[in-house]
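The complex is shown incomplete by one protein chain, all other protein chains being positioned as in the whole.
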Amino acid sequence: MSERQRVRFRPREDQYAWTFGGAAPVARLAPGTVLEVFTEDCFAGRVRSERDLVSEVCQMPFLNPQTGPFYVEGAEPGDTLALHFLSIEPARDWAASTTVPLFGALTATHLTALLHDPLPELVWIWELDRQARTCRFTARTGEASVDLPMEPMHGTVGVAPANLEVRSALVPDAFGGNMDTPEMRAGVTCYLGVNVEGALFSLGDGHARQGEGETCGVAVETAMNTVLVVDLLKGRPCPWPRLESDTHIISTGSARPLEAAFRIAQVDLIRWLGEDWGLDQMDAYQLVTQAVEAPLANVCDPNYTSVAKLRKDWLPPAQPMEGMHARLREVSAEGPV
Amino acid sequence: MSERQRVRFRPREDQYAWTFGGAAPVARLAPGTVLEVFTEDCFAGRVRSERDLVSEVCQMPFLNPQTGPFYVEGAEPGDTLALHFLSIEPARDWAASTTVPLFGALTATHLTALLHDPLPELVWIWELDRQARTCRFTARTGEASVDLPMEPMHGTVGVAPANLEVRSALVPDAFGGNMDTPEMRAGVTCYLGVNVEGALFSLGDGHARQGEGETCGVAVETAMNTVLVVDLLKGRPCPWPRLESDTHIISTGSARPLEAAFRIAQVDLIRWLGEDWGLDQMDAYQLVTQAVEAPLANVCDPNYTSVAKLRKDWLPPAQPMEGMHARLREVSAEGPV
Amino acid sequence: MSERQRVRFRPREDQYAWTFGGAAPVARLAPGTVLEVFTEDCFAGRVRSERDLVSEVCQMPFLNPQTGPFYVEGAEPGDTLALHFLSIEPARDWAASTTVPLFGALTATHLTALLHDPLPELVWIWELDRQARTCRFTARTGEASVDLPMEPMHGTVGVAPANLEVRSALVPDAFGGNMDTPEMRAGVTCYLGVNVEGALFSLGDGHARQGEGETCGVAVETAMNTVLVVDLLKGRPCPWPRLESDTHIISTGSARPLEAAFRIAQVDLIRWLGEDWGLDQMDAYQLVTQAVEAPLANVCDPNYTSVAKLRKDWLPPAQPMEGMHARLREVSAEGPV
Partner (left out) sequence: MSERQRVRFRPREDQYAWTFGGAAPVARLAPGTVLEVFTEDCFAGRVRSERDLVSEVCQMPFLNPQTGPFYVEGAEPGDTLALHFLSIEPARDWAASTTVPLFGALTATHLTALLHDPLPELVWIWELDRQARTCRFTARTGEASVDLPMEPMHGTVGVAPANLEVRSALVPDAFGGNMDTPEMRAGVTCYLGVNVEGALFSLGDGHARQGEGETCGVAVETAMNTVLVVDLLKGRPCPWPRLESDTHIISTGSARPLEAAFRIAQVDLIRWLGEDWGLDQMDAYQLVTQAVEAPLANVCDPNYTSVAKLRKDWLPPAQPMEGMHARLREVSAEGPV
């Protein structure tokens, strides 16, 4: 496998994509390629201090810049793209989080339209200690300061949507996108159903860490240096994004209200148990009921995202998604990337 | 503390309660009492084999029998009841789970009214190995069999509701009740705001284990022998049920749609950080956003339940709920119960 | 029919009920009785000027006083109570509306928990001209004044709930209750499934008029003098409240989220077309889709209420609910009440 192609792509400032679909590919990749990318933070790097309010320094639609899209050779509708994350590492020693007027789970929003004035708009600058692997929170009011573990992830990974659509990079849906799940971490393989020729995937929205639900709508946002393997599962569809780690299979759903997202993820997990473990649907319903973990991903984006996780060692041996994750997780051992 | 009162209560068959509120107390307890109880399973013990369909052997309102209510001396509206679970142990070596027509997260229901016929009604009998601490699932179709860890919990713990209401034992709400969260396990303290004189708490619905969300609506249901300490926090209200373990503080919310349950739990956690850690509301919003765990509890009951968990060791030292959990967790060491 | 029993009941101040279920009957009525009642407004008469803020003059649970409950002789579970409204007339020449902190459709609430402060709390006193049949709105800010037609109705009509429950008079559900639909006007027959012996119905919450959805949560609230005929349909159940006017059959549903309320009402209307017109379910689904009117009732109460209306003259001739409405509408002609 020493002939595995390696591609490095660091976007120029005018090269980011702001949508899934509708943007020309920045590169073509053969399946199996190891891809090294830089991703800018969700503010396009414009929030650098407590004085940089999103409502003043950012402007729609120039939020959540995506690195990509990448055209995957041979990818066609009905296939599944596999993206295995070898590493996701903060590119800076600081990160920013903010409130944004009329955005977030605990405020009136444009979609939860109420007569309230917006909540206060504030910025928190977090210090990242990449040696100690910690993120330091400092309160804006009072003296509190707290170190949380660094757990880097990508909030946004997706392909071009189906049905001729082009969606804002702020949206999660069946094509992936802004799912904001902490499960999208190094060591994980993300499966995305291909809707258009070449798949046209992109990624961004790095978080040094994030709670489940992304309550205020903004995580610990930072630029990332990320290495992933890009591969393709021919002739096997994947209706909603799936993830696989060494320990878990993970289905996702993105919709409103939140129970719709929950149901999509649970139904997909039940179907996955049918596809790859041969379980009867009602038996899978029963087993999932007793065994599933259901941490929330986001309850703030245009669609909410729910996750359904199942430990693989609680299941009979199998080759989920035709053993793709098992193969890709060996790549990291092949040499420096 | 050797004078701590110990009470043992095993209900006669005609002594169960089927509601929160509206039932006469079965015993009076002084704060500090160690209480040993037996709880019957949610089927009132009537589902014992794969032939015992809920729609045939059970009848509303005689589902989810509660052991209680218990009158706590001195409890008044504005106080908070603290229930610390010393042990929750299956009383049988088997448990039952089922589908129930028009009940569950992935089916039409009476509240999600659709034109579909009900899904098939099935019973799964689970074998419990109390030595090995496992629950054995056996598929109804095919040969699959899986051992899952035993993680006993109570689906239902609650007090009499406010506003003169009497609620079915199937309902979770601000008074607690049928929250169906796997967090309600041994070692945890459950805080419930008192709405009526004596608090009138009861509990039931033991689960040998349960996934997050209780997808099909029914967990691994079994009778339990449970030991808890009952205590009282005078003059401190608790608007929604809270839990505390050695490692986490946990807020809950129960409502529909699911995002309403999520928001209630998150807002309560933010307020708790204000009450006991002195954090400013916007700082707490930020910190919770990055640090919270948000596993679902149930997405099947009349109200859905969401949980918001925060690691205590990520916070400055404090005495949450006036140090009640820290005190009660010492009780188990006091002697055999 | 001159022997039709007539009963007049005007509650003493200590005689109101604050719940559905859980209150002792104030009178026993034979089916066929003409009942004259006084109902107090939802504020228990305590909001009389712009200075009377609900948060200061009212106190839970003493909101939405109900006149009743009335025990209907012979009523048993499985029967349906029929209440035909002969007249609903404001008892005063003024009415009050208000905002209430954390209540209403366009504000954070206890169930839509957000971090906003409450909206301003205000009272509007409306002048009722019972000759001209108008309600005069006067703006609190500026000079605007508007006359709207008086269209008196009861926000709250219900029976004791099933399953041993007792519910606040603020709640609408399958037992009726606080549905807040403008359809509950004179000339209409309201059908309620009986859950307990005697049915135990009560009514209140008179509105001189109300928009569809009751957006701010409070209508043009006033005391009412109301005359109704009470009758009973033996052996025919009614799972959710139905109404019938000379022109329409009307199903209702009360739940959250709002689409659940919509679905319940639509499914019930489809089933009603099956029961009384013999339509096949899929044909009824099609016909309802093209013919139904779906005005909202309330989007502010603990459950939201949606209404599904169908013109009877668009259907083949039939005797809905065994011709009950056709019979009861003749009562008004019998003489002065």
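Each chain carries a letter (A, B and C) given by its place in the written order, and its residues are counted from 1.
By our rule, contacts are C-beta pairs under 8 Å (C-beta built on N, C-alpha and C of every residue); 3 or more make two chains touch, one makes a residue touch a chain.
From a predicted model like this one, the values you see are computed outputs, not experimental measurements.
Novice: Using the touch definition from the top, which of C:G177, C:G206 or C:P257 touches the missing chain?
Specialist: C:P257
Novice: Check the options C:I250, C:V288 or C:M321 and report the residue that touches the missing chain.
Specialist: In the full complex, the listed residue that touches the missing chain is C:V288.
Novice: From the list C:A44, C:L106 or C:I249, which touches the chain that is not on show?
Specialist: For the chain that is not drawn, the touching residue is C:L106.
Novice: Contact with the hidden chain only, please: which chain C residues?
Specialist: 97, 99, 105-106, 119-120, 122, 124, 126, 135, 137, 139-142, 144, 146-148, 209-220, 256-259, 262-263, 266-267, 270, 277-280, 282-283, 285-296, 299, 304, 306, 314-316
Novice: So that we can see where the missing chain sits, which residues of chain B does it touch?
Specialist: 106-108, 112-117, 119, 257
Novice: For the chain that got dropped from the picture, name the residues of chain A it touches.
Specialist: Within chain A, the residues that touch the unshown chain are 18-19, 21-22, 60-61, 111-115, 162-168, 253, 255-257, 260, 263-264, 266-268, 270, 281, 285.
Keep in mind that, in the parts below, only the chains that are shown with their structure count from here on.
Novice: Can you work out the whole-Å distance between the CA centroids of chain A and chain C?
Specialist: Their C-alpha centroids are separated by 48 Å.
Novice: Using mean CA coordinates as chain centres, what's the gap between chain B and chain C in Å?
Specialist: Once rounded, the distance between the two centres reads 35 Å.
Novice: Roughly how far is chain A from chain B, centre to centre by C-alpha average, rounded to an integer in Å?
Specialist: 33
Novice: Counting only residues that touch at least 2 other chains, which ones in chain B make the list?
Specialist: 256-257, 263, 266-267, 270, 285
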